[in-house]
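Heads up, one of the protein chains got dropped from this complex, but the rest are sitting where they should.
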Amino acid sequence: MSSPIITLTTDFGYRDPFVGIMKGVILDINPFATIVDITHGLSPQNILEAAIAIDMSYKSFPPEAIHIVVVDPGVGSARRPILVTNDHCHFVGPDNGVFSLVYNSSESISVVHVTAEHYFLPQTSATFHGRDIFAPVAAWFSRGIDISKFGDPITDYVTIPVPALVLVKKNILEGEVIYIDRFGNAITNINTQNIDDLRSSSPKGKPRVLVKGKEVPLKNHYSEAKDEGLYSLINSFGYLELFVYKGSASSHFGIAVGEKVGVVVS
Amino acid sequence: MSSPIITLTTDFGYRDPFVGIMKGVILDINPFATIVDITHGLSPQNILEAAIAIDMSYKSFPPEAIHIVVVDPGVGSARRPILVTNDHCHFVGPDNGVFSLVYNSSESISVVHVTAEHYFLPQTSATFHGRDIFAPVAAWFSRGIDISKFGDPITDYVTIPVPALVLVKKNILEGEVIYIDRFGNAITNINTQNIDDLRSSSPKGKPRVLVKGKEVPLKNHYSEAKDEGLYSLINSFGYLELFVYKGSASSHFGIAVGEKVGVVVS
Partner (left out) sequence: MSSPIITLTTDFGYRDPFVGIMKGVILDINPFATIVDITHGLSPQNILEAAIAIDMSYKSFPPEAIHIVVVDPGVGSARRPILVTNDHCHFVGPDNGVFSLVYNSSESISVVHVTAEHYFLPQTSATFHGRDIFAPVAAWFSRGIDISKFGDPITDYVTIPVPALVLVKKNILEGEVIYIDRFGNAITNINTQNIDDLRSSSPKGKPRVLVKGKEVPLKNHYSEAKDEGLYSLINSFGYLELFVYKGSASSHFGIAVGEKVGVVVS
């Protein structure tokens, strides 16, 4: 039998020992767990960024994996620890909206408010629930303990507002940049389906991408762009992305999260 | 049987392949080892920071784990490689004081000067003992080889000076910031016990925290602070910590390692 997978997605960064400490707690409870880092480089306390990162990632992992997400500015307050199960796998983290995009992308969702404190560490601090609650809950759950033992289902779990698309006209869609990656590529909230829907309004039209009032040519892959201009493509997650070949769209063209991006079919 | 755990705590950073190389050496000697990163983001050659990080971490790992720590400005010189065993687990690293806080926090300690060169790599370089000495020694030790085979016990192991508390008056204690974390939280060397001891001097008094001549309100958790002022709390390791809610105490208030922090009970 292969070992259960527990992943970690946090804003803890790479300077401090906090992530290592969570792994120690997990291995102390379940020495057979396979622990995988998704990322610890999320912007501090940026719940939307965490929601995007885990939603990008979980489908690539085996079914039944347990994904811990800790971006938790409300640690120590009344916000609830939750254990989420969708049609593919499981999630453990704070009930602060960090799973908002997972809720959207899942066919089925059940959310349990974790109240069984005997699955926490014996002493629970007010500032490090990654170590004291989320890591041990995931580790105990990975040992096969039934989810009903952790607490009761809730339906009033928290979601955060996710930037929405605006259909300006029947052939004009406005979205925005929601994530800048390490290379400076700017990922928008406009996906292939959105563009296809728009095209159905003008079947003979071609989609054009507009940023800062200028057209941004649509390419198939990065190295099709032969100069240092701003280009766009459909990225590997199915979303429209702005890029500069071998450069940073973000720093070369001053594009940040929130930058409006239009798609016009005509 | 679960696999032996070997952790890594270094100042090697995340650009170079050095940490990966150490893992290769470990797996070549013990393919069944479970290797866990604690952190590689320690400030270069900062022995005190390494001493704090490993002391924060080791108790969260299972007993018998082997913790390699490599912050080693004296690599290649006469400083000794050591194998440390306390009441909980084991440590491998240079004898330069990197385990000073572990020595303080342990109920029992034995330190072996590792001289058995057949547990090193065949060729030992002058600049990368992480690869050539510490990784292979930990890996061989994880295979169950008796500690007496690695060398003889020593009692003159090196400790570094650790910032000490000053009892200014019977109700006034002065400590200092000893670690800034990724979020800009400033961790002091004043712990719960120190504050309780101080309170015994004035049983009806309440503790007040003073930084740069101003009082810093004491909270229970981060989100109790409702503005961007400087606050304090007892952190998850039992130490007094200065923080800004959703901000950086370090950059907003110019607090660095060494900043004096007072506690007054009156």
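Details
Read from first to last, the chains carry the letters A and B; within each, the first residue is number 1.
Keep this in mind: a contact is a pair of C-beta atoms (placed from the backbone, for glycine too) under 8 Å apart; a residue touches a chain by one contact, two chains touch by 3 or more.
Keep in mind that what you see is a predicted model, and the values were worked out from it rather than measured.
Per the touch definition above, the residue from A:Asp87, A:Glu117, A:Asp196 or A:Glu224 contacting the chain not shown is A:Glu224.
Panel shows subunit B; residues 12-25, 27-28, 31-32, 35, 44-45, 73-77, 125-128, 131-132 of it touch the chain omitted from the view. Interface with the hidden chain, as seen from subunit A, comprises residues 2-3, 5, 7, 9, 14, 34, 36-42, 53-54, 56-58, 60-62, 65, 181-183, 220-224, 233-236, 241, 245-246.
Just so it is clear, only the chains that are shown with their structure count from here on.
A straight line joining the Cα centres of subunit A and subunit B is 32 Å long.
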